[in-house]
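Okay, so here's the structure we're looking at.
As you look at this complex, bear in mind that one protein chain is not there, while each of the others sits in place.
Chain naming follows the written order as A and B, and within any one chain the residues start at number 1.
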Amino acid sequence: MRGKAWLGTLLSYFYLAACYVFILLPVAMLILFSFQDGRLPVPPFNGPTLRWYETAMANDRMMAALGHSLMVGVVSSALSVVIGFLAAYGISRYEFRGRRAIQGLIILPLAVCYLLVGMGLLVALSAVGLGPSLGIVIVGHVVINMPLAFAICLAQLGEHQRKIEWAARDLGASTWHVLTAVTMPMIAPALIAAFCLCFTLSWDEFIIAFLTTRFDVTLPVVIWSLLRGGLNPQTNAVGSFIFICSILLFVTVEVLLFRKRRP
Amino acid sequence: MTMTSRKTYKLNARLTLALLASGISFWSLTTTAVAADNLNVLTWCDHEDPALLEPFEKANNVKINFKDIDSTAAALAVLGQSKPGDWDVLVVDQTDTGRLVQMKILAPLNAKDFPFADIPAEIADAKLSSVDGTLYTVPEKFGYNTVAFNKAAVDPKAMEDINAIWDPKYKGRIAIYDYYVPVIEYVAIALGKKPADLNSADLPAIKEKLIALKANAAMVGDVTTVQQALATGAVDILVGGGEWVTAGMAKDNPDLDYVIPTQGGVRWQQGLGVFAASNNKDLATKFVQYIVSPEAQGKLATSSCYWGMPANSKAVLNDEQKKILRWADQPGYIKVSHPYLQMTSDFDKELQALWAQVLQSN
Partner (left out) sequence: MAQSVDVQSTEARAARRGRLAGFAFTLPAVAWILLFFAAPIVIMAVYSLMPLAPDGSLSSFSLQNYQRFFGEAAYVQAIWNSVVTTAVVVVISLILAYPFAYIIAYKIPKRWQRLALAFAILPFWTSYVVRSYAWLLVLAPTGVINWALRALHLSDKPIILAYNAGATTLGFVHFFIMLNALTIYANLVQINPRYVLAAQDLGASAFRSFLAVTLPLSVPGMAVGAFLTVVLCIGDFITPQILGGMKELLLPQVIMMQLQRQLDLPMASAMSLVLTLIVAIVYLALQRQLRMSRL
C-alpha cells in the first residue's frame, strides 16, 4: 500500500514536470533565440548577441506603440474599475426594479468573442462616418474589461462592509462620503486587483486594437505587422522584453500592495 | 471626524483628478487632427524600414505614417473605410493602374518629374503606368513570382519545368504564396493559357489545377510565413516565390534559389501613385521622386521585408547585392515573364472567391 502511494506521488510529479515543460518550452525558445546572431531564429544557436534588442529599441514605431499600449491600458482600466465599481455598489446596496436585468446586461460582454466587439465598433464607426483611433480602442477595452471589474467588485461588496457603511451613515456621512472614505478603502485590494487584471487584458488585446486603429497602434498590432514584415529575431527580442517587464510589474504589485496587507 | 473628512477630501480630490486626467487624455485621443506635416502612405511591407524613410522625413520635416496592404483588394478595402483626403501615396501592383484611374482614385503625374530615362523600357511600359497618355503611377520595384526552392534538396534542372510542382515526388514539400493574383496566373501559364486573355470561362480548369496543387502542397502562407518555411527547411519549394524570398536570405541560407520556368513566369511590378483626394499632393509627389531616386532605390531593393529589382537602373547597390539580385540576367528574365493580370473589380472578386474555395478544399 505504501509502495503504491509512493508510486502515485512519483507519477504526479512526473506529470507536473511534463506539463511545465510543455507550458514553458515556447517561452524558453523565444528568449534563447532573441540572442541569436543571424536572421533565422531557429537552431543551431549562434551568439549570444544583443543586436536585436538594440534594433527593437531603436525602432520608433515600436517605442511609440509601447507608449500607446501603456496609455490605452491605464486609461481603459481606470475607466473600467471606476464604472464597474459604481455599478457594483448600486447593484449590491440598493433594491430597485430591473436590478437583475441590469446586472445581466452589464456582464453580457463577458460571454462574447472580442472579435464581435471589434467588428461591432468597426461597423458602427463606418455607419457614423468616424475614422479609427486609439480612443476607440479604449472604448472597446472598457466594454470587455468593465464587466470583469464589476464582477470582482460585486463579489467583494458583502454584508460585512454594508454594516460598516451603515455605521458611517449613522454618524451622518453622506453617500458620496461613505463611498470614498469607507467603501473604497475597504475593498481597495479588490480594486487594485481588478485594475491589474484589466490592464493585463488590455495590454495583450489584439483584434479590437487591430480593427479600430490606423497609424497610432498598440504593441500587439505592431508585433503582428513585424511578424508579417520580414523574418528576424527582433520579434523574439520584443517578446522577451515584454515578458520580463510583465514579470517585474507582477512581482512589484505583489510585493508592494499585497504582501504588506498580510499579517 | 476631521481626520476622516480630510482623508475623504484627499481621496475625493485624487479621484476627481484621475477622472479628469483620463477624460482629457481620452478627449485628446479621439480628436487627433491630421497635421499638415504628415504623409500617409498605403504600402506593401517593403517601404517601412526607418533607413528608407528617415532621410525623407528629416529633409522635409514630415512624419510618414504607413499602413500595410498585401494586395490591391486590401488597399481598396482600407480606402473604403477612410475619408477622402486620408491618404497621400499608394504603392500598388502597377497593372491595377487602369482600374484605379477608372475609380478616380489616382491623380495625374508629370513624367518630367521622374527619371524615366534610367528605367528599362519594358518596365517603364506606358500600358502599365498611363491611361490615355497621362501618367498615373511610377514604376519603382519589380521581380518574379515563379518558383523558389532549396537547391540542396531539389534539383534546379527539374524546376525549369513549370509542371514539376504537380509531381507527387514533391508532395508535402511545397508551400504556396498566399496571393491569389500571381498564383492563379502562374497556374494559367502551366495550363498553356495566355495570361492577357484570361477570363471567367478559364476559371473552372484553373480551379481544378490549383486544388491539385494545394493537395500536393504542405501549406499556404503570407510573405513572411513562406519565407520562414523555406528558409528553415519546412518546405523545399515555394510556388509564387522569386528573388523576393531568396535574396534577403542569401546570407543565412545560400542554397535558396529560383528559376523562371521555360514555359514562362509571372513578373510583379510595384508602382507609386498619388491620391486624387490628397491634401498634400506636392509633398506626395516629392516622396515619389525620393523613392525612385538612386539612393532610396538601393534601400528599397534590399528592404528587410523583401528584396526586389529596383526600377531605376542607377540604384545605389554594391556588386554583391547586384549579384544576389541577378542584375545581369534581367533582360532575359523580363522577356520570358508576363506582367500581372489587368482585371476589372468584378473579375477580381471572382478570383478571390475561387481562392477561398481552393484554400478550403481538402
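Here is the rule we go by: contacts are C-beta pairs under 8 Å (C-beta built on N, C-alpha and C of every residue); 3 or more make two chains touch, one makes a residue touch a chain.
Keep in mind that what you see is a predicted model, and the values were worked out from it rather than measured.
Novice: Thinking of the complex as a whole, which visible chains are touched by the chain that is not shown?
Specialist: Looking at the entire complex, the absent chain's contacts are A, B.
Novice: Which candidate, B:Gln81, B:Ser313 or B:Gln330, sits in contact with the chain we can't see?
Specialist: Once the missing chain is taken into account, the touching residue is B:Gln81.
Novice: Quick one: which of A:Leu50, A:Leu105 or A:Val255 touches the chain that's been left out?
Specialist: Here the residue in touch with the unshown chain is A:Leu105.
Novice: For the chain that's not shown, point to the residue among B:Asp46, B:Glu140 or B:Asp178 touching it.
Specialist: B:Asp178
Novice: Out of A:Gly67, A:Gly90, A:Gly158 or A:Pro189, which residue would touch the omitted chain in the full complex?
Specialist: A:Gly90
Novice: So which bits of chain B touch the chain we can't see?
Specialist: Contact residues on chain B toward the absent chain are 71, 73-74, 76-77, 80-81, 172, 175, 178, 218-221, 225, 228-229, 232-235, 345-346, 349, 352, 356-357, 359-360, 362.
Novice: State which residues belonging to chain A touch the missing partner chain.
Specialist: Answer for chain A: residues 9, 12-13, 15-16, 19-20, 22-27, 29-30, 33, 41-44, 83-84, 86-87, 89-91, 93-97, 99, 102, 105-106, 108-117, 119-124, 126-127, 139-140, 142-143, 146-147, 150-151, 155, 175, 204-207, 211, 219-220, 223-224, 227, 235-236, 238-240, 242-243, 246-247, 250 touch the chain left out.
In the analysis below, only the chains that are shown with their structure count from here on.
Novice: I'd like to verify one number: the distance from the centre of chain A to the centre of chain B, where each centre is the average of its C-alpha atoms, in whole angstrom.
Specialist: A distance of 34 Å separates the two centres.
Novice: Chain A touches which residues of chain B in the complex?
Specialist: Its residues touching chain A are 1, 4-5, 7-8, 11-12, 15, 18-19, 22, 25-26, 29-30, 32, 40, 45, 48, 50, 65-68, 70, 81-83, 86, 222-224, 227-228, 231-232, 248-249, 251-253, 303-306.
Novice: For a test of understanding, state which residues of chain A touch chain B in their complex under the given definition.
Specialist: So the residues of chain A in touch with chain B come to 38-40, 42, 58-60, 71, 74-75, 78-79, 82, 122, 125-126, 129, 131-136, 138, 171, 173, 176-177, 180-181, 184-185, 214-216, 225, 227-232.
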